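Omission of a single protein chain aside, the complex is shown with its protein chains in their original locations.
Labels run A, B and C following the written order; every chain starts at residue 1.
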């Protein structure tokens, strides 16, 4: 979305939709080093912002909505500050890595509103947006627990952190809820960009009998898909599944074997950063900015869900998931958010 | 081989050529180079805020450049600046958090901790090279990865209570400068730049003005002759790595105590250490050169952040420009040759 | 996990993780044996990965199953072309080889990502439609016990090992190899023997580009299956380490790359052993790097680089 073509696209789009009422509200976001096309939460956030812009007749740019790309950890403060200085009414920091930076700038730029995604930051002009990843992970855990035939399930995390632990904890609880016999092997790659290690880890897990792996490891997760697809390609009848993360990762699992279209993506745990971004932007535009508050997006708030692509899940499993989802909504199940 | 005028002229020409070719790349891919460079300039030097940010960027580049350059001058190739920087960073933060002391003691202590940690991290490849002749390039590359994993572990399990970041270092150990922040409209500029400039001066003095530097350079050029002259070659190899690592560690301390003020879990390398190789080489491995090269890097990298905002040009353009500048500086022979040709032609 | 399947996993992981490193390291061996330092291996891998992925995405529908192989050829070609920059700078323009190599690294990454953004409007490409898959090698796979352990992997992994032996043959058994090495040891002597020093070095650097491009292409088409700025993150430097670790010898470099792949998979397998369960994760994650250092430190006899490495040959100068 960096290219000139793109910005033209968006501008014509918003011109086309120019029938909507004009607003002088401006909003921007600062990515972490993943960038706006990380196929993960940065991208999702940007999609949300674009949708918000379109809906409200904003143009991409300083007078509408805009993203700032961070190339380095040291760029966070700079970018957030630059955004504030360019008079954006609301500035999102995407990713927990930006927490400190948001806090710091928010304390200085008191006229601007800020929001942090995936973390909690202090400040009256800061809204903290977190997700109940553990809830969604619980649901895919249910899918995994019911799908596994070997009773061995893997989890590949990127770098160990509170956030990634939330995924692991919810997942584990989900599996245990439906399949107490299943073993869960939780591993961390120590890296979000090491596909090679991801593939090695997946090879070790599948090789020792696991048949479902849930990854929360960014680019390292690429390797998990690669290994699964390889195994599936060699033996289309073999049971190998990957559960995607953050967005619907069905495309990542597609392959062709013996002329047959297959897919190793069992399902994905979807985190709707886009919805959260739109939501908070709307509130801010309407003068109801939730400054100082922590907004948790879970299943209830449509912030967390299981992916739309569910072709690989049987109806029974879908029903089970549905029922657990209801129990979570009803508060009958309290999903743990830390590994203990 | 080159005269004085050329040593100044060649980098200038290289930078001009780099920018020129960058402009061509922009035109070819449908951007307006004037807008692009305008944005770059504005985003690095156009406002006091950006100037502050640029200066802050330059700070670690100076140290990383000095670290690589120091090793180079003494015949060693330190690709491990990245790792040494990380351990220096975390060590300085650790000391910053662990003690409660008056600033006059605490800050120097935290900075020293960064230098010492970097030095220790570089001591390992140094001693392996000196004692066992293990190639420092391999060891320093490997030590980078080890540092990354170790530091992440320390942040999470030792310095913090299973958090993603450590606490902020207290004021007594902080390089943050409310004065500069106010002056530059809340940029992250901190006092580190002065330490970096002091570092460059110290670099110059150690290497060019002390008898230790004499030895280090001598060993760098010719180990046999140095041994003949009674110098302890192995000791100098270790010392060189240690000083190089100390510079890198100081770079880390600038980040830990200044730019950030805390330590955090790194998903990947920051790249500053690798950029340091380019800074050092661009600066001809001399102190003033390193400072100037770091300034160029800082300006380009900082400006690159604003470029997409103002002109739509992808930030990567800057990497291309940097690459071309490095290429031409490296090929200074041909530039000097052409210059001579040109001069002759004119006469 | 029983021992046999543990070994199977180890070997498998080692083979696929090492293959890109082997190709690239072999490229490094050629270049450095001719006297040209090549710290640009990282950049050559980047450009190879970029070329292979873009080609794969663009031509998959037209070429079908042969796409990845043609893409590898393209990656080799582009890698070779790209390395010409390094060659021109370090051989003809007498540039410091390290500086020029650093420029290659910057340029490859910058250009790769810049073009991806320009062409696809995103910082990373889609998944390639036609990746490479594991293959059971006919006949060999049927050997009891060993077959399934050794002969079920990417064809490129075997290719890497074969290329290592070919490289050894070329460098140490053929006139071309003798000349190439002579140019790296004593270019003036080679010149007096009527060997064109510049030509040999150009060829060697281009070979390193071809093999580096191949390494990157293999990495992208077997492991990541897409391209972004973080596809190649340090593999080229590990390959450089393998060149030195392997004492500038093709078989040595291959061994070093395999060793590294093995150490990595050992650490991963290790973490599932109860014995190591309490070892902090960072130690296991660091294990491959620590093991490499230990292996080096334990090695008896140090490696001597080609004598003329890093020096520009200037005709008519003594």
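Assume a contact is a pair of C-beta atoms (placed from the backbone, for glycine too) under 8 Å apart; a residue touches a chain by one contact, two chains touch by 3 or more.
Definition applied: contacts and distances are computed from a predicted model.
K.L.:
Can you pick, from "Phenylacetate-CoA oxygenase subunit PaaI", "Pimeloyl-CoA dehydrogenase small subunit", "Heme ABC transporter ATP-binding protein" or "Hydrogenase expression/formation protein HypE", the UniProt name of the chain not shown?
P.N.:
"Heme ABC transporter ATP-binding protein"
K.L.:
May I ask you to name the displayed chains that the omitted chain touches in the full complex?
P.N.:
B, C
K.L.:
Out of B:225, B:288 or B:338, which is the one that touches the chain we can't see?
P.N.:
Residue touching the chain left out of view: B:225.
K.L.:
What does the interface between subunit B and the hidden chain look like in terms of residue numbers?
P.N.:
Contacting residues on subunit B, toward the hidden partner: 208-215, 217-218, 221-222, 224-232.
K.L.:
For subunit C, which residues reach the chain that was dropped from this view?
P.N.:
Contacting residues on subunit C, toward the hidden partner: 169, 173-175, 178-179, 181-182, 185-186, 188-195, 304, 307, 316, 318.
Just so we're on the same page, only the chains that are shown with their structure count from here on.
K.L.:
Of all chains present, which has the mean Cα position farthest from that of subunit B?
P.N.:
A
K.L.:
If you tally C-beta pairs in contact for every chain pair, which pair wins? Let me know.
P.N.:
Looking at every pair of chains, the most contacts join B-C.
K.L.:
Which integer distance in Å separates the CA centroid of subunit B from that of subunit C?
P.N.:
Those two chain centres are 28 Å apart.
K.L.:
So what's the Cα centroid distance for subunit A and subunit B, whole Å?
P.N.:
Between these chains, centre-to-centre, one finds 34 Å.
K.L.:
Provide the C-alpha centroid distance between subunit A and subunit C, rounded to the nearest whole angstrom.
P.N.:
The separation of the two C-alpha centroids amounts to 34 Å.
K.L.:
If I count partner chains per residue in subunit C, which residues reach a count of at least 2?
P.N.:
Correct list: 117-118, 229-230, 233, 281-282, 285.
K.L.:
By residue number and range, which residues of subunit B touch two or more other chains?
P.N.:
Those would be 30, 149, 152, 268, 314.
K.L.:
For the complex, which residues does subunit A have touching subunit C?
P.N.:
1-3, 5-6, 35-39, 160, 185, 187-190, 193-197, 199-201, 203-204, 207-209, 219, 222-223, 225-226, 229-231, 233-234, 251-252, 254
K.L.:
Please name which positions on subunit C make contact with subunit B in the complex.
P.N.:
Contacts found on subunit C: 85, 89-90, 92-96, 98-100, 102-107, 109-111, 113-114, 117-118, 229-230, 233-234, 237-238, 240-241, 244-245, 280-282, 285-286, 288-290, 292-293, 296-297, 299, 302-303.
K.L.:
Can you tell me which positions in subunit C touch subunit A when the two form their complex?
P.N.:
1, 5-6, 8-9, 12-13, 16-17, 117-118, 121-124, 126-127, 131, 133-136, 152, 219, 222-226, 228-231, 233, 235, 264-265, 268-269, 271-272, 281-282, 285
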